[in-house]
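A single protein chain has been omitted from the complex, and every remaining protein chain is retained in its original position.
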Amino acid sequence: MSARPFNLRRYAGFFPLTLLCLVILYAPLLVVMVYSFNDGRSITVWQGVSLRWYVDVFAGPEAEKFKLAAWNSLSIAVMAAVTATMIATAASLAMVRGGAFRGKSASFALISLPIMVPEIVTAVATLIFFSAIGFKLGTLSILVAHIVFCIPFAYLPIAARLSGIEASFEEAAQDLYASRWQTFRHVLMPILWPGILSGFLLAFIISLDDFIITNFVKGAGVETLPTAIFGSVKQGIKPNIMALSTLLLLVSILLVTLSYILGRTGQPTKSD
Amino acid sequence: MTSAVGLHQITKQFGTFTALSDVSFEIADNEFFTLLGPSGCGKTTLLRMIAGFEAASAGRIDLYGTPIGALPPDKRPVNTVFQNYALFPHMDVAQNIGFGLSMLGWAKADVTARVAQMLGMVQLEAFAHRKPHALSGGQQQRVALARAMAPRPKVLLLDEPLSALDLKLRQGMRAELKRLQRETGITFVFVTHDQEEALAMSDRIAVMSAGKVQQIGTPEEIYQAPENRFVADFIGETNLIPATVSGNEAGLVCQMSGGTSVHAMATGTPPVGAQGMLSIRPEALQLGRKPSGGDQLEGTLQGLTYLGTDTQFEVALATGQSVQVRQQNTAPSGQMPAPGDPVFVSITPGTARFLVT
Partner (left out) sequence: MAAGIGSGRTVSSTFQPLRTWLLLPSWLIIGFFLVLPVLLMLVYSFLTKEFRGGVIWQPTLAAYDQFLFDRGLFGDDPPKIEWTYITIFARSIAQALGATLLCLLIGFPTAFFIATRPERTKAIWLLLITTPYWVNLLIRTVSLKFLIRENGPLNEGLLAIGVIAEPLALINTNFAVQLGLFYSYLPFMVLPIYAAVERYNFALSEAASDLYAPKWVILRRIVIPVVRPGIIAGCILVFVPSLGAFLAPDLLGGAKTFMIGSLIEEQFKGNAGNWPFGAAASIILLSLVLLALLVYARTQKDTRA
């Protein structure tokens, strides 16, 4: 029985289930992190702490492959996220500031389409499309596909932030003789930027993360980190993969923390 | 009179909803002009049109004789004090005040000088480098005012600027606004739903309701000579009693439903037989135990509410109508009539208004 029978917000068992949930979520990650420091060649037997697999990631036989894949992943993610963020910013200005207009819900459906369509379907459709129009598969085809599905992820935080900003700031700026561009540049942008940045980070992570679509449209010879890791894992999980995974995991956590902190700097502004 | 703002047959539709229908009037130069009305009456929409945030569906807006309807907000020499101030949160007080000037392309030194002058005007010299969120409501209000006045607009638009302040501050700001308007000579167009605010500050008031202007006049005219039932009812408190015009030669005589006749004033000369309402303010009525000369009504005291300086009496007339009477409490503890007592209510001559609509 609960110690406080009259607290209607507490249910016996919910807390343990929450803990179970956290254990399931974190146990695999922690285990991989720990085993990435294993000194042994075998992934099963613990043979003491060592950094040899981290050295292996950067200097081992597969190092060149991983470096190239990392470079591809990173450059594609940066370009895709920047482009998607610009498109999403423009779209959220229209959607949030545009009032009611014909085609608004259609536009919203279109923007969220990349989230709704199963990834594998997007992958198939994109592959078919590129091959039909004779678009050469490679880095560029990956980039285009990534821009498309990054748009909704960039859009959501930007639009959310923008809905929290009253239009009176823009009206005040225009009332004080600022042109549209000056209004955006000097007034809206400084208030909106945490939203834009977190939209960018989200798009960046999503692009960095993608496996399925990339796997379909990458063509022969081009690899990103996920496809390279997948290729390796198919032949069994090797310790260097765990070291690489741990590194990527830390990058993700760093980015999430960054975006969390950004989200808290200046909550959406209501003038008061 | 030089016309500062001229509104000609302004109509505004939002879909099927008509926010303003055929509104026309002139706001004079140097005037403190108030748009007063309940929420939804169209007053804010009208203000936003002058500022350039909304376009009229039909009609013409002139600023000192020049049509401005086609100009975007940044090309109109008018500035706005927003309801919640809309101070840019990422700029400090000085940057906020100087924003319009920089946009107008003023030289840096000129901007600095003008900002200093404006800070002096609103007595916020010490707060130049504070961010808006570090200011009190009253201070934010003054920054908003300084920011809007810095570019020396020809017309200053104020959208319920005092509504976010508490009562004490609000009363102080009324005097302050009035003083600034006199000193600068800028035409003020002030939007409010607070009649007391409107009466206290304005040179002229336009009372609006349901997208139409009901009456335009000085505070005295609006209060003492309302032209229709809406204005009489909306401004202050009044007793409205159905009546019919029974004579209109030597002054208007109206007959109330019970048969009692009283003298009344009206706009124009309504014909004999015209039906309408008598509007009599509670403070224009006196309570007595005995009949006296002049217009008076007979009834029974229903109840009374002690209000400090005044006492409000509710009297049931013989006709079944009930009227409110308000009397100052002059005697320390006068002999108050008790509910149930028969009483006579006399009307101060010249205060009853006959309203056709």
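Just a few scattered comments:
Note that the chains are named A and B in the order they appear, and that numbering of residues resets to 1 at the start of each chain.
Assume contacts are C-beta pairs under 8 Å (C-beta built on N, C-alpha and C of every residue); 3 or more make two chains touch, one makes a residue touch a chain.
Just so you know, these numbers come straight off a predicted model, no measurement behind them.
Looking at subunit A, the residues touching the absent chain are 5-6, 8-11, 13-15, 17-18, 20-22, 24-29, 31-32, 35, 43-44, 86-88, 90-91, 93-99, 101, 107, 110-111, 113-114, 116-122, 124-129, 131-132, 144-145, 147-148, 151, 162-163, 165-168, 170-171, 173-174, 180, 183, 205, 208-209, 211-212, 215-216, 225-226, 229-230, 233, 237, 241-242, 245, 248-249, 252-253, 255-256, 260, 270-271. Interface residues of subunit B facing the missing partner chain: 14, 19, 37-45, 47-48, 52-54, 73, 80, 82-86, 159-160, 163, 193.
Here is the rule we use: only the chains that are shown with their structure count from here on.
Residues 166, 168-169, 171-179, 182, 186-187, 190-191, 266, 269-272 of subunit A are the ones that touch subunit B when the two sit in their complex.
The touching residues of subunit B, counted against subunit A in their complex, run 51-53, 72-75, 78-80, 82-90, 99-100, 103-104, 132-133, 147-148, 151, 164.
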